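Pasting in a structure now, in structure tokens, and then I'll have a few things to ask.
Here we show just some of the chains, and they stay where they sit in the whole.
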């Protein structure tokens, strides 16, 4: 058996952290060598996520206590809050210049420092690293990711919107000025912070939109949509919270360009993704359900005709913690470390 | 105390039937004189809905067994499946020509027989009654409803879409050719029929669209939107099922016309509904949650600015079984029988 890569997970007490661990514990080429969780340092992983009780794992430590040079890790996943990440990544690379990093935060996703400052309200703390970071949407940037040292793992909403829309923009098949994305997410997308608005009794048995008109994920969409279209694209995007744990469904309203019908759009997507292991395009007219990708790294995409002439409705579904976060991060790791892209990601959806 | 009106509920074993009973049992001017449920005839209401066990109620009987002339009812609610209703209403009015009827099915909502035949695939069975039926969206047709003998209670999705959109169309404040309605409903909207697709394990913990591009509710929207705009309007409309019991949230994407901003649209709605007891417009920029109207007859509406120039996002929330069905039906009854419009409908939302 080949030697195993030594891996660290920073932020192991959050949902994307535990999801990384779920996947990596069954990855045949990986050894979990480091788990950090600042507020829970000193505890065992089983204290913060009891499902890991049967496993032998390193104890949770604080980031500060790690000697990065000594740790001799091959790759670390950063599953830390926004802004913190910039400092931590900088510190790691100073101490261990050859470390590979997959960052699950939003910190390195915007290649334009001005855009970053505008959306986040402060200057970027590591602009020299931001320059080198590769945007980790595998299906679009596979080649660059293989060579990258620092990969910015895309957001969950934006992955769900980009996979169906980018090929349509590249093919100039849709009007870039008439894209409406109505996205619905499960609650794990909001993270594990103890906030009143996330309590069971506040969010079960109900539905609502949030961040209407001004959600930060838009910055990422603007950047990638504009790149794909070769011109500026500003889409309408509304996020909603659904009373479920996992899953994002994006219902996307588009207008065919130059006579392109819904069937044409379907064909563009079906061809683009014919050989992709983690994107599955349903037969024309069928649309996906989030539950059928739950726990898996799959994205399901469907296209249907609208009765309004020229318009089509594209629906995409993925699991926000897997393809929308930790699964895509492992996919990035596989490319960066030269492993088969699907390794450790073969889990079939858990439904029901 | 004034004498009480004698009321019948046809289809008392379904969700809209039980919801009518929940409301009417506490209505001070009403006496429940008849409950029908064909497949459960001979049983007690408590056998089909145990929450009514503490109440003294007439037994469930079959529709066929009712002598309409003898029953001397003042008004009946029809909560029966589509098509059945046409025959039943005809039979009732033949036997008891002065009976008032509020019909909760879709059977009498389309005033154009051709539209009915096109959407439902068969000729209407009582076209002479359809002509006399009044569309029961109280906030729009209040005056006509007072005089009506037969009221067609609007659908749940369409009520949630019409209340925010109709005033905007009437005011010519939005582009009628660029309306996108993304609607999300709780599971009670699908009724109580035992179907695999409605099982708990099939619909909990997930989210999906259905009837994409071709949902029957569109017929009703087309009719009323076109009336309001004074020209043909065909909106894009996509229904979704959310893993919750009650509630519809409609996220509506519109384009302001002739320089109208989101703030202008908000003002139109705020003025329109300033004195309506069951429509509440939130402060500009705030959007509603379905849970805050659960179990009540309220509709909450919010308007926010989109970052795409000229566009606004309007969000409406109601309880599909109350304002979207049985509550609105009681509101119609109150008008038809000369009771105060809010009588029996004062319940405050049950949250959490």
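Letters A and B mark the chains as written, and numbering starts fresh at 1 in each.
Here, a residue touches a chain if its C-beta (ideal position, glycine included) is under 8 Å from a C-beta of that chain, and two chains touch if they have at least 3 such contacts.
Owing to the predicted nature of the structure, the values given are computational and were not obtained by experimental measurement.
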Discussion item. Please state the number of copies in the whole complex; 2 are the ones shown in place.
Written reply: 4
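As a convention for this text, only the chains that are shown with their structure count from here on.
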Worksheet item: Approximately how many whole Å separate the CA-defined centres of chain A and chain B?
Response: 40
Worksheet item: Tell me, which parts of chain B touch chain A in their complex?
Response: 180, 182, 184, 186, 201-202, 204-210, 212-214, 218, 234-236, 238, 240, 242-247, 249, 251, 253, 285, 287-292, 294, 302, 304-308, 311, 313, 315, 317, 351-352
